[in-house]
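Removed from the display is one protein chain of the complex; every other protein chain stays in position.
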Amino acid sequence: MEFTARIIADFLKGDIEGDPDVKVSAFAKIEEGHPGTLSFLANPKYEKYLYETASSIVLVNRTQPVVMPVKSTLIKVDDAYRAFASLLELYASAQQAKTGREEPVFIAPSAKLGDQLFIGAFTYIAENARIGDNVIIHPQTYIGENVRIGDNTVLYAGVKIYHDCEIGNNCVLHSGVVVGADGFGFAPQQDGIYKKIPQIGNVVIEDRVEIGANTCIDRATMGSTVIRKGVKLDNLIQVAHNVEIGENTVIASQTGISGSCKIGKNCMLAGQVGLAGHISIADGTKIGAQSGLNSSIEEPNRNIIGTPAFDYKDCLRSYVIIRQLPAMKKRLDDLERKAS
Amino acid sequence: MEFTARIIADFLKGDIEGDPDVKVSAFAKIEEGHPGTLSFLANPKYEKYLYETASSIVLVNRTQPVVMPVKSTLIKVDDAYRAFASLLELYASAQQAKTGREEPVFIAPSAKLGDQLFIGAFTYIAENARIGDNVIIHPQTYIGENVRIGDNTVLYAGVKIYHDCEIGNNCVLHSGVVVGADGFGFAPQQDGIYKKIPQIGNVVIEDRVEIGANTCIDRATMGSTVIRKGVKLDNLIQVAHNVEIGENTVIASQTGISGSCKIGKNCMLAGQVGLAGHISIADGTKIGAQSGLNSSIEEPNRNIIGTPAFDYKDCLRSYVIIRQLPAMKKRLDDLERKAS
Partner (left out) sequence: MEFTARIIADFLKGDIEGDPDVKVSAFAKIEEGHPGTLSFLANPKYEKYLYETASSIVLVNRTQPVVMPVKSTLIKVDDAYRAFASLLELYASAQQAKTGREEPVFIAPSAKLGDQLFIGAFTYIAENARIGDNVIIHPQTYIGENVRIGDNTVLYAGVKIYHDCEIGNNCVLHSGVVVGADGFGFAPQQDGIYKKIPQIGNVVIEDRVEIGANTCIDRATMGSTVIRKGVKLDNLIQVAHNVEIGENTVIASQTGISGSCKIGKNCMLAGQVGLAGHISIADGTKIGAQSGLNSSIEEPNRNIIGTPAFDYKDCLRSYVIIRQLPAMKKRLDDLERKAS
């Protein structure tokens, strides 16, 4: 798809400075721009690139001073970043308007399919599954028995959803995501052998949830593992059985949430964090990267880090001193010598 | 499937108090019960729910006092938890009695298949693979050349097993598990380029092993990476080449075991633990979450934690003092001032 500066300026209600007929077919960062691409300048730190870039079109704020000659066509708008983001969204939504059914697929006779679906080849949809409207199911996806999937949800290639799980509307699940594998529950017997505890619950994922590649969300032993509205999970995250993650909480890559944890709303967990089982995290908690928590956080909106995690600033102070420990030990030795 | 209280009480050899004809079709936690579900009460801490629950049937210990009116039908048994677990198992085993072959599948002519198999659509079984009896192979599974799979094993959707690997009887491998990818072996050359060391060994998984979603077990450089009988691995675990994990050892999510490690029997490794290469862990060792080990543990049955890991109680004592380091440093400064 190619667009002229004129068409883009009309869409953005912006003003053109330069050639209105120049065409672009892709986006680029301003520092990596080349002919045929559109860039934006919002951060004054990058102003020098405005005079260097080879991008054909650059979106700039109306307030942006232009103090040297510019090769690109400029489109002046009230908020260049927001205008750019709206073009990105337009572009992205245009990419996904795919419907139809490729062959071969396996669709059980009792499965109920909505309207305007895309179903890629080698996809498997089991008995009694119910799929909403406008769902995009990329190839090689597995949808188990009795699974429900809401409207407008996108499943990328190779997603696996075990039986009885529920996915809401407007969700995005990336390749390799596994929803509903058995929780890790085994009862030790007297001879040291472990006996499996059947995991007969499910996973419930509410609306507007995005789940990154190869992330795993285990089914509950009984009841449901629940991911609330608007949660965003990065890649390679572990969510164990019977966990509940509150609305609009965001979790970065490789974090692990042990069984029966309850995480509040609007929390932010950085990468590689570990939470021990059966603890609660208050709303609005921020947890720094690689932290380990073995007890609940009851006061909301705290900012913590470390293993075991404590207040962010205090922890950083302690971490500085860890580097000085050999020197401190020497000072202590000296003092003792003097005192004796 | 629906069952009356009478049928369940007969199966459990229990006594009914209430309506013997009430029917249930699902299980629920007592605090989440609703009509049509069966719950149990074993932990006295939850007794109040006995009087509040909407479950149609509750299993209780014969010794359980009932001091207020109860809406549910009670079935009194010697051990309510054990009785409940046996119903769960009955239920779970009923779920898996699936046989037959869906289409399309790819089965090489030289593959040998046992009796009473289920083979889901889009499954690939390569040359000379040998599959035992009563094996359940969910859709989109990959079974490489010369792979052997024992009786009664379950492979969930999308499991990948590379050539020459062996899986025992009564194993469960969850979606996204990769068995037998190449070990991470590269020889540095003089120009900084790495040359691949061919990985020509395999993986041997003995009986009754369960492996969680997206866990990776690499093939040996030569010989075998070995997972002994009864081992239970959680999700997203890394098991490198030539590792051996002893019988009935249990490992939680996101733990990483480096090449040629030898872990004993009956060990418990918590989540996000890391083991450096070529170390041995004695039988019965317990390793706390996020620990890092760079040397062997020779004495059995120790309980360790930390990076580098040391005795559990000592480590927790040190961790408490880490929080006090800024204060300790100040005290040391003061003492030095006084002493000078």
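Here the chain labels run A and B in written order, and each chain numbers its own residues starting at 1.
As a convention for this text, a residue touches a chain if its C-beta (ideal position, glycine included) is under 8 Å from a C-beta of that chain, and two chains touch if they have at least 3 such contacts.
What you see is a predicted model; the values in this text were computed from it and never measured.
The residue touching the chain not shown here, chosen from A:14, A:230 or A:259, is A:230.
Summary of contacts with the chain left out: across B:26, B:70, B:113 or B:181, the touching residue is B:181. Interface note: of A:4, A:116 or A:248, the residue touching the hidden chain in the full complex is A:248. Touch with the chain omitted from the figure is made, among A:28, A:197 or A:297, by A:28. Although one chain is not drawn, its touching partners on subunit B can still be listed: residues 104, 106, 122, 124, 140, 142, 144, 158, 160, 162, 176, 178, 181-182, 184, 186-187, 192-194, 196-198, 200, 214, 216, 218, 222-223, 236, 238, 240, 254, 256, 258, 272, 274, 276, 290, 292, 294, 306-308, 310, 314-315, 317-318, 321-322, 324, 328, 331-332, 335, 338-339. Interface residues of subunit A with the unshown chain, by the touch rule above, are 27-29, 32, 85, 88-89, 91-92, 102-104, 120-122, 138-140, 156-158, 172, 174-176, 208, 210, 212-214, 230, 232, 234-236, 247-248, 250, 252-254, 265-266, 271-272, 289-290, 319, 322-323, 325-326, 328-329, 332, 335-336, 339.
As a convention for this text, only the chains that are shown with their structure count from here on.
Centre-to-centre spacing of subunit A and subunit B amounts to 26 Å, using the average Cα coordinate of each chain.
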